[in-house]
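My questions all concern the structure below.
With one protein chain held back, the other chains of the complex are shown just where they sit.
Just so it is clear, A and B label the chains in written order, and each chain counts residues from 1 on its own.
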Amino acid sequence: MDGIFFSLEIVGTIAFAVSGAMAAMHKHLDIFGVLFCGIVTALGGGVIRDTLLGNLPPAMFKSYSYLITAVITGTVTFIAAKILNSKFETKAAAIDRVNNIFDAIGLGVFTVAGINLAANSGYADNAFFVIFLGMTTGCGGGIFRDICIREIPFVFSKRIYAVASLVGGCVYYIMHVYFDLNGVLAVACGIGTVFVLRLLASVFRWDLPKAY
Amino acid sequence: MDGIFFSLEIVGTIAFAVSGAMAAMHKHLDIFGVLFCGIVTALGGGVIRDTLLGNLPPAMFKSYSYLITAVITGTVTFIAAKILNSKFETKAAAIDRVNNIFDAIGLGVFTVAGINLAANSGYADNAFFVIFLGMTTGCGGGIFRDICIREIPFVFSKRIYAVASLVGGCVYYIMHVYFDLNGVLAVACGIGTVFVLRLLASVFRWDLPKAY
Partner (left out) sequence: MDGIFFSLEIVGTIAFAVSGAMAAMHKHLDIFGVLFCGIVTALGGGVIRDTLLGNLPPAMFKSYSYLITAVITGTVTFIAAKILNSKFETKAAAIDRVNNIFDAIGLGVFTVAGINLAANSGYADNAFFVIFLGMTTGCGGGIFRDICIREIPFVFSKRIYAVASLVGGCVYYIMHVYFDLNGVLAVACGIGTVFVLRLLASVFRWDLPKAY
């Protein structure tokens, strides 16, 4: 179980780092900016969560598997873009489409992992805080990335990204904290809900309502 | 006294949430972005203050009256804009004008509340830190909102917003900490100073000097 969860977290880290690195290259950042954006997208949500929890220094500075994964992913993405050059740019849309699926896994896993950590830090009774930290772990890195590259954060205007994380987070929280259900089942349902909602929103281009 | 102060804080929360929600709708964000910007504008200053104080998790995750107020306000603003549609956009300037008055109350109340909290956290002797945290509580949310919607923060270039908070903060700090004056009087003078300066600056279009 722990092994599977860790593997999914690594998949999520790779997906987030790819999306961060590609956004950075699109804005003509250099290799430092590309790696920085990859790391921020993959690990930034956890840093914000740990800061709000007062759990300092943040976890990313204590166990380095995720950081190393993000750095390697960013470097590989950069080298691939460098080698393929103009071909890479024309294929960016196709890469985005494939990465979308891994990104949905990442969103689900990070949401559930954030809720788990917050609940185990003594806040299990504070439903809003715990579910908010789940969403922060999942979406915070992307918001941070968009601010760094001078974009209005994607999650504020496109698809139901954050809401998928919220809904799946509620499912996991209720099953895990309220009903104390079997861990594997709760985790699978939580991640599954985020994953399905996120992909359906991508395929059918679901957006949340806007005022005008 | 406590009841009056709490009521004023709720008025401020509503005013800040309205301004955050309207700025977000103006940038075509979806309902999630609108609620997020409303919450950030109303509660973001307090989160930054609590983080700098090491008072984690921030107060907004401990007592939920302000958060619920901000969410309801954001939702109502969104629905009103949705129903009135194009009429709402033409009336946005008029709404802004009315909201300006409530915003001035909010700036005063949040400044005083921030100073009070910082002084009671054992930093009463550190005048700069305490007054800085008062200004942060009042202005931090608006700066955060503007960064999220990709604007140069309003307080850096228009009116004397932050300076009104600073001056009123000094008045409250001196009366409260130095002269240990009657609580009600100090609070009223602090909030009053911010309120009057802020409104005069709006009416007479006072701006701080610029270099060129």
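Note that a residue touches a chain if its C-beta (ideal position, glycine included) is under 8 Å from a C-beta of that chain, and two chains touch if they have at least 3 such contacts.
Since this is a predicted model, take the numbers as computed values, not measurements.
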- Query: From the list B:L29, B:M60, B:L117 or B:V163, which touches the chain that is not on show?
  - Reply: B:V163
- Message: Among A:L67, A:A124 or A:L199, which one touches the chain that has been omitted from the display?
- Response: A:L67
- Note on the structure: Touch rule applied to chain B and the missing chain gives residues 51-54, 123, 126, 128-129, 132, 143, 147, 150-153, 155-158, 160, 162-163, 207-212
- Note on the structure: Against the hidden chain, chain A presents residues 24-25, 27-34, 36-37, 47, 51, 54, 56-58, 61, 64, 67, 78, 81-82, 85-86, 88-89, 147-150
